[in-house]
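Shown here: the complex without one of its protein chains, the others still in place.
Here is chain A:
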C-alpha cells in the first residue's frame, strides 16, 4: 500500500442496476388487465458491474465507450446524484459535476435573472453572484442583451450564456474533483470556442482531479493521463491514452 499519496476518488466494486419497465404493444384493455393483476413488465439492466479504479490528485482521467456503456451513470454515482447498489465510492474534497451545459436556463427570464437563478442552483449565494456578475457578462460578450428575455436569444447566444455562467460558478467553487460529461465544446462561434477552450484548459490544469467523459478521442488523447474504456458496464481496458484509444478503435 502506498500511503504517501492521498487518493481523490476511490471506486471499489461498484455495481448499479436499473429496473426498467417496458410498455408492451397491446390494447388499452389488456394494459388495464395487466395493471389490475400487477403484471408490470420489469426488466433489470445491469449498467455497471463491479467497477474499481482510483483517481489521484491532479490526474486527468478519461472515460470512453459506446452509448449506453455506463459512462454517465458512473459519473452520477461519483457525484452522488445516484446511489450505488453495491460497492463503495469515496471522494476527498469538493466535487463539482457538469453535464449538458446547454440546458438549465429559463427562456422566460431575462439574462440577468438567469444568471442569478443558475448561479444559486449551482450553489452560490446572492452575494457571490453579484461579485461574479460582471465577469460572467464580460466573458459571454452579451452585455447589450443583459435585460432581454432568453427565449429571444439565438441558440449560439444561449450556449455562450450558459457556458459563461457554468464555468464561472465552477471556478468560484474551486473544486478538488471535477466531473465533466461531454461539456468541452461551448457551442458558440470560433472566437468564443477558442476562449472557452482556454478557460476549460485553465480549469482542468489547475491541479484538480478531473474525470472527462467524451466521444471526442482527440480531446481525450490531448488532455488525459489515463483512460478507461468502458463497455457494457465493465472496464475493458485501462491505461495510457494511446493504447486504450487504439484498442477502442480496433473494436
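Keep in mind that, in the parts below, contacts are C-beta pairs under 8 Å (C-beta built on N, C-alpha and C of every residue); 3 or more make two chains touch, one makes a residue touch a chain; residues count from 1.
The rule we apply is simple: contacts and distances are computed from a predicted model.
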Of the candidate names "Carbon-monoxide dehydrogenase medium subunit", "Transport permease protein", "Sugar isomerase, KpsF/GutQ family" or "Planctomycete cytochrome C", which one corresponds to the UniProt protein name of the undepicted chain?
"Transport permease protein"
The listed residue (A:104, A:187 or A:231) that touches the chain absent from the view is A:104
Missing-chain contacts on chain A, rising order, are 18, 76, 79-83, 95, 97-100, 103-104, 106, 108-109, 113, 116-117, 120-123, 125-126, 149
